[in-house]
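Please see the structure below; I have some questions.
Omission of a single protein chain aside, the complex is shown with its protein chains in their original locations.
== subunit A ==
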């Protein structure tokens, strides 16, 4: 696979790694364009923005109605009276309280672990010399191509053998393999961590773990935060594997619980929409708060996770 994917904006000099970096990434964006956008450009962008938001907005509208109103023409364009009722019923019906707790544990544990493991491995690949480095890095990149479907069947057998069905570790453990994370941290550390700092610490007699702790982690913090958020989103939204090993009645994640909402002969559409809305709300909140940093991180990594 191509490693020359996308280089971050040309001004990626290493120094102050804290928030100087993010700001520069975004400012470079504005300076990069040659022309001011005309009204047509704005119009197209605004239409695109509306299309991006509309389904989410309409999820909330549909959740505030009932089946009768949703079976009328034209469809509703504004909120009805049922929103909070439906949210409450969805919450209890789909056992969402437990599902949220489970998903938070899964997404939290895996993203923190991935960030930690990816940072130390990314540091080794970026800054340390050792035999087999190139070959091992190739394996990491190759891993990104293996489709999850290929792993699901033996993992399912393993889980059945270990009696881990409906247990969270069955979801957490396989999700910890993130080649993307290693690659992402390596790309960041290559440019964000000057060799001189590591050497200075070495001359002072610091062991490798001390270097990691006192030099690498502080320098990598912005990238670690972005990677953590990306991985949190990814594990939160993960569907196939949790769907196979966790059952709706046992110990579901939010996605598994919501997928089971409103089955039956005449499903309550508003209820389904309420569940869908609840399942996405925490992530939308994260994006509302950290949107700028996530955008910057995606543009720097420029790799689909």
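The definition used in the following text is that a contact is a pair of C-beta atoms (placed from the backbone, for glycine too) under 8 Å apart; a residue touches a chain by one contact, two chains touch by 3 or more; residues count from 1.
Everything below uses one rule, namely that contacts and distances are computed from a predicted model.
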| item | value |
| --- | --- |
| Missing subunit (named according to UniProt) among the choices "Nitrite reductase (NADH) small subunit", "Biopolymer transport protein ExbD", "ABC transporter permease" or "Integral membrane protein" | "ABC transporter permease" |
| Interface with the unshown chain - residue positions in subunit A | 1-2, 4-10, 26, 28-30, 32-37, 41-42, 44-45, 48-49, 51-53, 55-56, 58-59, 62, 70-75, 117-118, 120-121, 123-125, 128-131, 133, 136, 139-140, 143, 145-158, 160-161, 173-174, 176-177, 179, 182, 199, 202-203, 205-210, 212, 233, 236-237, 239-240, 243-244, 254-255, 258-259, 263, 269, 272-273, 275-277, 279-280, 283-284, 286-288, 291-292, 294-295, 298-300, 302-304 |
